[in-house]
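Apart from one protein chain that is not included, each protein chain of the complex appears where it belongs.
Chain naming follows the written order as A, B and C, and within any one chain the residues start at number 1.
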């Protein structure tokens, strides 16, 4: 199971605690989103969490610090930074890759950086040199021609979007998901993880049975945090929440 | 002295009483204006009196009745109906002239009927047949060429406008008045009466000395009525007011 | 267009005395006669002066943005089912109506006459804002007169005119009272130029405004020949006093096969329901009390077509059967506004909605190659507040 966290949401310490408890609960890859106004792919739940962090001046630097702390806690969990090109470009790219390596993370996933973007190529090359992954996404709208091209660039694992649209906006159509995974399998032997629209352990189970190697839960976790900000046992409860997902996946 | 009255202002009986007392006070010609919305040549004082009468549905017919009553009171005073073409045209013209003759009035003066207007010609011919006058106006802006043409149409007396503009809007320039009268005298032997802007007995005296054969007082009388509508002695007081003018003219 | 003289042509101005048949003339005070004579002479001179006409054409093109195009209202045509409906897009002119063509012509005339100040009246405020814009463009001070009732509902025009530098005098009442008051101002200041907004009042105003606005029909002829290879079968336009309609149809007066339909506001339909009279400087049809002492007529949403009289030339043309007259109700104006907005993506004002209402009625069931052209003489901005208040919720 892959879990998406907004970095430092609601703050560095709690965020770290939440991630730790999630790892303990069985999360195998942590996707840590770095905050930006440029959250054009995110639904309102995640966007609000980003805005919360932006108001507190959380930056990509803080996110890297968080990633380092997560690594310090657990040597084996996968750590992927997720976000938009804007922050990485301004970091700038080469420094970002250096710091990412220093944080001993596994790679990153950029929402708005197709391989046609020269800056993506620059980032990809830099990551490659450090043996880090640039996780690529495949959408239902991705054409066969394009998928073939993309497959040459896959690294680490493949993020399969359950539908075209923003996070948390639509119910998942299981047949579509199966079709997607099958299509991608034709092009790669890397693990395929399905994301978007997985709201409950039941959803998770269904999708997992559709043939993917992992599922990604995002909005649902962020939403839980937002709704329980005042709960002193928040990290623990997130942990329990995630256990429920993980149980269904075993 | 020529006095202008708005017909039936403030009502038939009072209006008649006012005119009677004015005649007693020395008015030699009564100009009786018939009410209309189309009072484009009138200043606000006279316009308001027109509106007062219109609200009470006073028509040209009522005005002719008033004229008849004035004639019954006095055989010698001049009686001229004054107004706009609209009412006479709708009367229609021929009937109006018949009724005007029947009222034993002396003629009429139409503000918006230059001799170029065919309906004016029709009216003039009909009046001529009944030996009634169509009083013509001359303005400071009237050209010499035009004055010459106009002079052939003069009948009864000539109304010399003291300035170009609407009633009661400007102070009078005595030199201009003199010039006007001299210009008109070159073209006619008929009496010339000066009107517009004569507000006080002093004004009247000055203008009378400018060479005209009569002066016309309008806004000043209407204004007096408007300001003293509740005065039970209004007709008598108008009479006294007019005596003051007449005194200066002797 | 044949250049030969047509026998018994009705495509003419007023006669020597300023009449169109038995309508028109000059019913003005003696103090204005010299002005009117001067104006007539200046007008007649000007339109023989190629330089003047070139100047007019130059500013028409560059300042107003003429020619206004004709436009095939394809979806409305399909919706109605029948004749091809065209709009003559006068609303695309600078200031948003046909009015600036007239104000431009007359301000140029005023300039040519050496006039140093301009007076005008206005109903819908379209003439006022167009006149103020034109006066600003040529640096001549201007005084406008409008009725209180009209001012309340066309606020945008007043603000714009103010920004152009125009001074406004507000009088009680509506357009009728504004005209009367403006004429009084002119009487008091005979050295000013009186810039009338439509084909009304004494000669030569009717001829001057018609001359300027006839460019509408001239453009239509050229544009239809280019686009359709033939002229429209019917031309429909609304009328307050009539400049927009006269301008639209004058060019075609000697072509009786082209139907010409004038549309008035139902509440103030002087041509349809009026009686002959003499008011406001002219002999024509008015909505008036029997004795001629009062004007009649209600209120229309179309502020610009809410006049109780009509161009004397149109009274004449109607008498001789050269044009047809119709009316449109407030309800129809609203419905047509919506239809045009939703089907053609054009926000027209209430006045042209009258013309288009009639055009839609006439188009229904007609042959597919029958062409009806309605003049869209105004854009909606000035009426937007009123529409929102009235039918805002319809659109949610």
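The criterion applied here is as follows: contacts are C-beta pairs under 8 Å (C-beta built on N, C-alpha and C of every residue); 3 or more make two chains touch, one makes a residue touch a chain.
Since this is a predicted model, take the numbers as computed values, not measurements.
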Review point. Which displayed chains make contact with the chain that has been left out?
Key: A, C
Check your understanding: In the complete assembly, which of C:35, C:77 or C:134 touches the absent chain?
Key -> C:134
Practice item. Identify the residue among A:85, A:100 or A:127 that touches the chain left out of the display. Key: A:85
Check your understanding: Looking at A:116, A:175, A:189 or A:230, which residue reaches the missing chain?
Key -> A:116
**Study point:** Contacts of chain C with the absent chain, listed as residue ranges
**Key:** 61-63, 65, 68-72, 75, 89, 92-94, 132-139, 156, 159-160, 162-165, 337-338, 341-347, 380-381, 384, 387-388, 392, 395-396
**Study point:** Residues of chain A (touch criterion as defined above) contacting the omitted chain
**Key:** 34-41, 54, 59-61, 84-91, 111-114, 116-119, 136-143, 146, 161, 164-166, 169-170
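In this section, only the chains that are shown with their structure count from here on.
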Practice item. Touching both chain B and chain C: give me those chains, sorted by label. Key: none
Revision key, fill the gap. Averaging each chain's Cα atoms, the one nearest the global Cα mean turns out to be C
Exercise for review: Please work out the Cα centroid separation of chain A and chain C, and write it as a whole number of Å.
Suggested key: 67
Revision key, fill the gap. Between chain A and chain B, the Cα-mean centres are separated in Å by 97
